[in-house]
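Excluded from the complex is one protein chain; the other protein chains are retained at their positions.
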Amino acid sequence: MKQEGKKRIWKEFQKEIPDDHFFFVRSCIRQSFFPGSEQFLIKLLREELGKDIYEDPRHTTCTGIGYHSDVVPFETIQTVVARHFALATERGYKDILISCVTSFGIYEEIVETWKHFPETLEKTREYLYKATKREFEVPRTILHTSDAVYKFKDEIASRMKYPLIDHRTGEPLKAVEHIGCHYSKMFPKYGVGGAEFPHTLVGMIESWGGEVIDYPERRHCCGFGFRQYLIQADRGYSMSNSKKKFESMEPYKPEFVLANCPGCTMFMDKWQYTIKEQEGKTYGVNGQGIPVLTYEELAGLVMGYDPWDLGVQYHMVQSEPLMDKMGIPYDKDKKYIAKDGSKLEAPKNLINA
Amino acid sequence: MKNFGFSSIKPRVIDYDKNNRTVLDYIMEHEPSFALCIGCGGCAATCSAARFTDMSLRKINILLKRGENDEVRRLINKCMLCGKCTLVCPRGVNTRNVIFLTQQAFKKLDNYAV
Partner (left out) sequence: MPEKQDEHIVIVGAGTAGCTAAGQLAREGYRISLIEKESKPGGKVNNWYQLFPDRRKSEEVLKYLLGEIDNPLINISLNTDIDSIIKEKKKFLVTTTHGELLPADAILLATGFDLFNPERKEEYGYGIYDDVITSVELEDKFHSGAILTSKGVPPKRVGIVHCVGSRDEKVGNFHCSKVCCVTAVKQAIEIREMLPGTEVFCFYMDMRMFGPYYEELYREAQEKWGVNFIRGKVSEASENIEGRLLIKVEDTLAGRPLKMQVDLLVLMIGIENSLSGKRIAEDLDLKIGINGFFSVLDNHYGNNLSNMEGVFFAGTCTAAMNITDTISHARAAVVEIDSYLKSQKKEVEV
């Protein structure tokens, strides 16, 4: 495999990522299932890097899952998104930083639609004004939070305490990167590195000392879909997609999966539990699972933040084997202690625990 | 094992490297004209069985070439051996013999339905 060929593609798909002043919008899944990631993103940008990141409490869901499940019409979601733009406009922000790949895809789709069909933009302005008396500017850039972490990956590397290296052998840790479909498959030009060989997560892993695995099913969807998992009986379809990926990556013995999409992170993690329960199969070495991390969790880990503050314990597949390899210290007894010091009940049936 | 109300699905993909093509090899050895099929579907269009069943000789030809034998087994017994497929084939494939040979191969190689 020639790395130069990939570098040529990465050079072609470079995206303008502003240096400062982000209007941040959250992800429904992330703030519910692994809230430490968004908390750390804000901390990273605001405190570590000294950037201005603004979050408006009036921001709502983008209704993306409803949209992709055919319960929210396109006109409605355009108006919901336009309202978010209005909040950004009101605060003087031009660059939207989106925590969710589904939302990111939707924002892109809407802004592209407005470019090609200006009458839909006018209609949306009218709907929003009638409903809320708000007005908005179309943002200058639509950013995914992984774009921002990518932008500052080398600054993070310069503050690194525990690089992605097996501290006992000095070997780089092997990692799988998984890009959410809606990050670049719909609009390759808006994703760093495009759709076939995205660079967003590869750039982070390499900058932090790890080695990226290019396995055959790398480009395959995790199976998240939308309406496909809403009904329990359908979920085998979703899970089978993840399974196909695990089977394909297994021979490479990855230490962890790094994903940039909330749905992928959640499903690739939780399906490992389901498959283990149903089929008795795990895909890591020595019967372990493969931890699936967010880029903020990984950034926090390499920078030496307390793993429990980052919330890595809120996945089904636990990260202790990875942290042991990286030489990251952690206190087992504090794993499930709440902010107020009270003890939380430890989840059951975790993998790698 | 826990019951989740769902389970993983067998992939639909034709896994060429895993499939077994001994039935195909047997046909090719005894009926080399089989190589000439271009998938036009003339055979299937005129097929008596195709009118009332899901048998398609065009599809069977492809499935044999890929080694998807289970599906062939299910379909091939619908053939009434009328011979119209051979009559219309623009590439001169002896399709009727392909059917015979497939049945034979299943019996010989799989010890099937003996």
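Miscellaneous remarks
We call the chains A and B, going by the order they appear; numbering starts again at 1 in every chain.
Here is the rule we go by: a residue touches a chain if its C-beta (ideal position, glycine included) is under 8 Å from a C-beta of that chain, and two chains touch if they have at least 3 such contacts.
Keep in mind that what you see is a predicted model, and the values were worked out from it rather than measured.
For the chain missing from the display, the contacting residue among A:Arg26, A:Lys151, A:His182 or A:Arg218 is A:Arg218, taking the whole complex into account. Although one chain is hidden here, its contacts on subunit A can still be listed: residues 1-2, 4-6, 8-9, 194-197, 214-219, 251-252. Residues 12-17, 32, 35-36, 38-39, 58-59, 62-63, 65-66, 68, 91 are the ones on subunit B that touch the missing chain.
What we mean here is this: only the chains that are shown with their structure count from here on.
Averaging Cα coordinates per chain places subunit A and subunit B 46 Å apart. Within the complex, the subunit A residues that touch subunit B are 232-237, 239-240, 243-244, 274-275, 277-280.
Interface residues of subunit B facing subunit A in the complex, by the touch rule stated above, are 1-2, 4-9, 11.
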